[in-house]
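The structure under discussion appears below in the form of C-alpha cells.
Excluded from the complex is one protein chain; the other protein chains are retained at their positions.
Here the chain labels run A, B and C in written order, and each chain numbers its own residues starting at 1.
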Amino acid sequence: MIIVLKPNSSRETVDHVLECIEAMGLTPHLSQGVSRTIIGVIGDESKLRAAPLQAIAGVEQVLPILKPFKLASREFHPEDLVINLKGVRIGGGSLAMIAGPCAVESEPLLTEVAEQVRAAGANILRGGAFKPRTSPYSFQGLGREGLKILRAVGDRFGMPVVTEVMDPRQVEMVVEHADMIQIGARNMQNFDLLKEVGRTPIPVLLKRGMSATVKDLLMSTEYILSQGNRRVILCERGVRTFEDSTRNTLDLSIVPNVKGLSHLPIIVDPSHATGRPDLIPSMALAAVAAGADGVHIEVHSCPEKALSDGPQALVPAQYAELMTRIRAVARAVGSTIAEPEPSAEPALLHS
Amino acid sequence: MIIVLKPNSSRETVDHVLECIEAMGLTPHLSQGVSRTIIGVIGDESKLRAAPLQAIAGVEQVLPILKPFKLASREFHPEDLVINLKGVRIGGGSLAMIAGPCAVESEPLLTEVAEQVRAAGANILRGGAFKPRTSPYSFQGLGREGLKILRAVGDRFGMPVVTEVMDPRQVEMVVEHADMIQIGARNMQNFDLLKEVGRTPIPVLLKRGMSATVKDLLMSTEYILSQGNRRVILCERGVRTFEDSTRNTLDLSIVPNVKGLSHLPIIVDPSHATGRPDLIPSMALAAVAAGADGVHIEVHSCPEKALSDGPQALVPAQYAELMTRIRAVARAVGSTIAEPEPSAEPALLHS
Amino acid sequence: MIIVLKPNSSRETVDHVLECIEAMGLTPHLSQGVSRTIIGVIGDESKLRAAPLQAIAGVEQVLPILKPFKLASREFHPEDLVINLKGVRIGGGSLAMIAGPCAVESEPLLTEVAEQVRAAGANILRGGAFKPRTSPYSFQGLGREGLKILRAVGDRFGMPVVTEVMDPRQVEMVVEHADMIQIGARNMQNFDLLKEVGRTPIPVLLKRGMSATVKDLLMSTEYILSQGNRRVILCERGVRTFEDSTRNTLDLSIVPNVKGLSHLPIIVDPSHATGRPDLIPSMALAAVAAGADGVHIEVHSCPEKALSDGPQALVPAQYAELMTRIRAVARAVGSTIAEPEPSAEPALLHS
Partner (left out) sequence: MIIVLKPNSSRETVDHVLECIEAMGLTPHLSQGVSRTIIGVIGDESKLRAAPLQAIAGVEQVLPILKPFKLASREFHPEDLVINLKGVRIGGGSLAMIAGPCAVESEPLLTEVAEQVRAAGANILRGGAFKPRTSPYSFQGLGREGLKILRAVGDRFGMPVVTEVMDPRQVEMVVEHADMIQIGARNMQNFDLLKEVGRTPIPVLLKRGMSATVKDLLMSTEYILSQGNRRVILCERGVRTFEDSTRNTLDLSIVPNVKGLSHLPIIVDPSHATGRPDLIPSMALAAVAAGADGVHIEVHSCPEKALSDGPQALVPAQYAELMTRIRAVARAVGSTIAEPEPSAEPALLHS
C-alpha cells in the first residue's frame, strides 16, 4: 500500500498518518521529496484495505499494491484448475461445449435440441428453469418441472446439465437436479446468493456482470471460494458500451487477462454478448482461438417460436456447422473438445 | 410495433410474417416501397413483444412503439406520486433529505450522527445493517442488531428510517424495523428480491444499477409495482463510464427523463456516484436544481474510522453547511424540504 | 513516480531498474517487503514519464504521482482565470450565456434569433460557419459567408461571437471574424489544430471529447497553453455511455472536478449532451448550481426548419423562460450573469 500525501503537507499531517499506520501494527516507510511526501507500507495489506485511509485529511491518493483477491489468484494455485463434470474435463486445454435452449419449454422440444447438439459434439446441456427477464410480464420459466425435464433429457443423452439459480431459496432444489449451477450476469454481485452456492458440492458457472471489471469478477468468485466450494468456472458474456448494433460488446481480452491472474477456467457466451445469430459463429471461433476453455451457445429448433431470447439462438444445423469450424480452430491452437462419459459416477464425487 | 423486412423480400416472406401476426389475433398494415417493405401492427403490443419476431427469416428490424412498462408510466398515473413517510412528504416539490452513515456501526456513533444531521435539516435517517461489499473479507454489517439500533435512534430523533435489504429471506425482518426498504444498485435486477419487496406494505427506494438504462430501471420498478406495492422511489447513484477520476459518473439527466416517463419520485445519491467528498456538495446542489425529489448523502462523524465507505462521507459540519446551500437552491426552483411529524401514525397507514 | 516490481523479483531485476533510474539522473528509494519490492522516485517526474519503465522486464506497475499537465493546473495558477471577452467576464462567478443557432443559415434568421436571445439575457452569440457533420451528405456550413454574417449580427446587438474551427487552414480566417474560437468535441485530440489555435490571440472554447477523461481534456488544453495562448475555456457536452434515450450522458461532476485541478473556466452545453429540448432546461439549471461558469444553448426560431440539429434547439420563448429560472439559481449560488459592453475595444486587446 502506498499513501501519497497532498502537496506541502504539514509535519502534523505526516505524523498523524504515520500514527494511524502504526496503530494497526504495521511499519510505514517515509519518502520525502521536493513536491510530495509518500509513505509506503509493506505488510498485511488486508488490514489497510479495510481502513479508510483515503478519508484522512492530507491524504491525496491511496494506491494498493497487492491484489484484493486471494483464493481466486494464480499465486495461490499456480496450476490451471481442471474441473471434471461427469467425465467432461473443463480447463487446461479441454473445452466445455455448452449448448441448449435459453429456457426449458417442454420435454419434446428439449429432447429434439439435445439430440442434435449432442450429435454435433456439444458435451454439456443447458436450459433455464428460472428465467431472469427484464419484464415481469415475460415468461418466467417452468421452475421445478423444468429442472426435472432437464435432468431427464441430460441423462438420456449422457450429458451433464447446467441451469441458472436466481434466489438463495432455490439453491437446494437446483443442486438436487443439476450437475453445475449457473449464476447469471445480473446476480454477479448478489452476495448472499454467491455465499449460498459456495456451500454446495457442485461446480458454479459465474457470469460476468454487464459492467463488471475483471477485478470485480474475481472478487465475486472469492465469495464462492471462501465458503468452501473451490470449483468455479468464469463466463464472459459481453459488457455494456455505447455500441448499439449489438446487444453488448464481447470482451475477449478477459480470457488471457483472467488466465494471467487466476487458475480458474473461463468460457465465453457469444449468444448473449451479441444477441445476433449472424455474429455468433465468428465470435465462438475467436473465443477458442483466444484460449477460452469453452463456448456457451443457445440453440433452439425454432427460434421464431422460442418463449425466451429466440432471436439470438442458432438452429441445430447452424450449430453443427459451427462445431466443425470450432474443431478446426481448436486443433490449430492445441485444444481438444472434451467427451462426456455416460456411465460416470455422480458429478460431486469427481474433481 | 413496426416490422421492417430485409431488402427485396420475397412474396413468401411477406406472407409468412403477415400470417404470424394474424395468428396472434392482430391486424397488420402493409406498406411496400421501392427498396423496403414495412409492416405496421397497431393493437396489443404486449402480445407481439413476447413473440420473437426478430427471429423470423426475412425480418431485418422490429421497432417497438409503445413503452414496455405500464404501472410505472405517467400515462397510467398522470399526477406526481407523493409518498408520505411518517409525515415526511416525498415528491411533488417536497424533498427527502436522507442522511446517515454507510453502515450502522454502534448506537453511540449513530446517535451522534443522527442528532447532527437532524439539526441540520435531514428528514430521514439511513444506515446499513446488511452491507453489499465487493470483498467477502470486508465488514458485512451488524444484521438484526443493526436494525434495532437504527429503529431506536430514528425514533429518538423523530426520523423515519431506511435501510438496505439484499436477500429475500431478510425482507420480513427489515420490514419489522424500517419505514422504507432500500434495494441497492447491485440488486436492481435481482428479480426475486424485487417481487418479495413488492409484497410488503412499506415504500421501496430502488437504486439504479451501475449500467442500467432508464428503461431497465423502470422495468425493474414494474416488478415491484405488479406485486401490489405502488410506493417506489427511484434513486440515481452514478453509472459506469471510462472516467477514472470519480467512482462512477452521475447522470443527472435521468431526473427530468424519469419525470417525463413516470409519476414516481426520483432522488439522487451524490456520495456513491462520485466517491469524493470534494464533489458531493456541487452535485447535491445540481440535483436539487435539476428537479430531484431529494438527496441521499453519507455522513460520518469520523470518516477515517468508518467501517465502510469512509472516504466518501461528509462530516456533520460539512453536511450542515451544504444544507444551507441546498435550501437556497430549493427556494430558487420552488421546492421545499419536508419536515417529519414525530407523532405521526405508522408509515403504512399513509400515502 | 512509484515502481512496483513483480512478486519475488530477482536481485538482478532490482539492480537493472535502479540503474535505469540513475541513468536518468534521478535518485531511487528502495523499499523491500515480504511479498513485494517498491521503488519510489522523487524528482523530475516528466523525465520518467517519457521513459517506458513499464516495458522493463520485472516491472509490474508504474504509478505516477504528479499530474501530467502543468500550465493547465491550479498549482501553476492558483487564482481562477477570468476571461474578458469584449467586456463579458467569464469565470470567477461571472457566467457566460452563449446562445444561438447550431449553424449560421442566413442573416435574417440569425438576426431574429440574436435579437431575442440578447433580450432574454444571453451575452455571447454562437453560430457555426463550418459544421462537423457525421454524414458528408448533410449541410456543411456557409464558410466565410457565414463568418461575415455572424460578425455583422454580433456587432449589431453588441454581442461577442464564437464559432467553430475544424481545419488548421481555417484558423486565420476565423480569427479575423470571431472573438472566440470553438474546438468541437470531435477535434479535442486534433493536436495540430490545437497547436494552431494556441498561436492565436483570441480565447479558445475547447469541448470535451465524447470519451475523454478529465485528464485527457486537461492534456489537450496543455497543447494550446504551451503555444502561448493562455485563455482557454473548457466545455462539458456529454460523454458516450450505454444509455440510449439521450444523445450522450452529461457529466456535471466534471465541473467541480476541473475546478479542483485547474484555474480555467468551464461551461456546460446541455443541448448537445442531451439532444432533447425537454431535458435541456433542467440540465442548464443543474449546471449553474454545480458552479459552471456558463451555459451554451442552441436556440432556433423554427427548429423544424433548421438545417442542422434542429431537434435539439429551444425556441426563443423557451430560452427566455429558462433565463428567468437560471437567474434565480445563479443568485442562490452567488453567481452573476455577465453583461457585454457594446462599445468595448476589439477582443484581442482584452484580458
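Throughout what follows, a contact is a pair of C-beta atoms (placed from the backbone, for glycine too) under 8 Å apart; a residue touches a chain by one contact, two chains touch by 3 or more.
Please read all numbers here as calculations on a predicted model, not as lab measurements.
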Identified contact with the non-displayed chain, of C:S31, C:T111 or C:S211: C:S211
Touching the absent chain when the full complex is considered, from A:V82, A:A152 or A:A289: A:A289
Option touching the unshown chain, where A:P108, A:G228 or A:P256 are the choices: A:P256
Residues belonging to chain C that touch the chain removed from view: 20, 46, 49-50, 52-57, 68-69, 132-139, 166-169, 186-187, 189-193, 195, 209-211, 216, 219-220, 222-223, 226, 239-240, 303-307, 309-311, 313
Hidden partner chain, residues of chain B it touches: 2, 4, 7, 29, 31-36, 38, 40, 42-43, 61, 63, 65-66, 75, 240-242, 244
Touch list for chain A against the chain that is not drawn: 211, 213-215, 239-246, 249-253, 255-257, 260, 273-274, 278-279, 281-283, 285-291, 325, 328-329, 331-333
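Going forward, only the chains that are shown with their structure count from here on.
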Per Cα centroids, the chain farthest from chain A: C
Most central chain, Cα average position: B
Inter-chain centre distance, chain B versus chain C - centres from mean C-alpha coordinates, in Å: 32
Inter-chain centre distance, chain A versus chain C - centres from mean C-alpha coordinates, in Å: 40
Contacts with two or more other chains, residues of chain B listed in rising order: 211, 239
